[in-house]
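Shown here: the complex without one of its protein chains, the others still in place.
Right after this comes subunit A.
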Amino acid sequence: MAVTRRSWTGWRFAGPFLAVFALVYVAPIAYSFYLSLFRTRLIGGTTFVGFDNYVQAVGDPQFWSAFGRVALFLAVQVPIMLFLALLAALAIDSGRLYGTGFFRISVFLPYAVPAAVAALMWGFMYGAQFGLVGDLNDAFGLSLPDPLSAELVLLSIGNIVTWEFVGYNMLILYSALRVVNPSLYEAAQIDGAGQLRIVWAIKLPALRGALLVATIFSIIGSFHLFNEPAILRNLAPNAITTYFTPNLYAYWLSFAGQRFDYSAAIAIVMGVITMVVAYAVQLRGMRRGALS
């Protein structure tokens, strides 16, 4: 009797979490997986096709072109963004800035702007016809390249995302710096270390865990790029294809193409890839942590 009661106590604590977890987390994944095993056609209705949708996804050049684009984005944008965030965090933490509170808030502020609004705002600035770029061209007789052209649009999106997330990553890094015991700095100074030496020998090692978390969030964010291209597409429909990013492609397949089944397969493939990459980065980060 007592044994039974004790085991139920555990469930009572875990139950609310497990219920929500099952409902909002396991159920959508299971349902998406279930969807991905079927194919619904306008002619012929719905049939069970096993893993055909996955086979199609693996051989789908549009999917891989979308994947290549976000991979390039990840390789270029994330290091730049994290480097800028690191600089900002170190600058604030150095204690040598006037008005750190203001600086911190103003760098963080873009993160508080909803992504859709940010994309729209930047879209208007990027406009070479009626936007800021167009006005600059008119006012100074310039011919600036169109940021929304097919060649430059990925770069322009990278700029928006960097603007949005530098402050967020800065906060992650800054809070990691705040927990460093100040006596370490004092000891270093007594030993004759300069500021750069302190950054290199104390602050950067202290930041490793936070950097890893920020990197993993950024990897997930890059693979899930959606808002910015989806909104800028209204302004540049010929530069941003419907398969510009994997998520945009999945969205388009679902809502324009009525291919919920294939879209679910794409989402699962992309989820697995994201998981593998995030896991690889985590493992590598942990191994380096163990070595030092």
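We adopt the following convention: contacts are C-beta pairs under 8 Å (C-beta built on N, C-alpha and C of every residue); 3 or more make two chains touch, one makes a residue touch a chain; residues count from 1.
Convention: contacts and distances are computed from a predicted model.
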From "Pyruvate dehydrogenase", "Transketolase family protein", "Sugar ABC transporter substrate-binding protein" or "Ring-1,2-phenylacetyl-CoA epoxidase subunit PaaB", the hidden chain's UniProt protein name: "Sugar ABC transporter substrate-binding protein"
Selected from A:Asn159, A:Gln195 or A:Thr242 as touching the chain missing from the view: A:Thr242
Touching residues on subunit A - with respect to the absent chain: 25, 28-29, 31-32, 34-36, 38-46, 127, 129-130, 149-150, 216, 219-220, 223-224, 226, 234-235, 237-239, 241-243, 247, 250-252, 254-261, 263-264, 266-268, 270-272, 274-276, 278-279, 282-283, 286
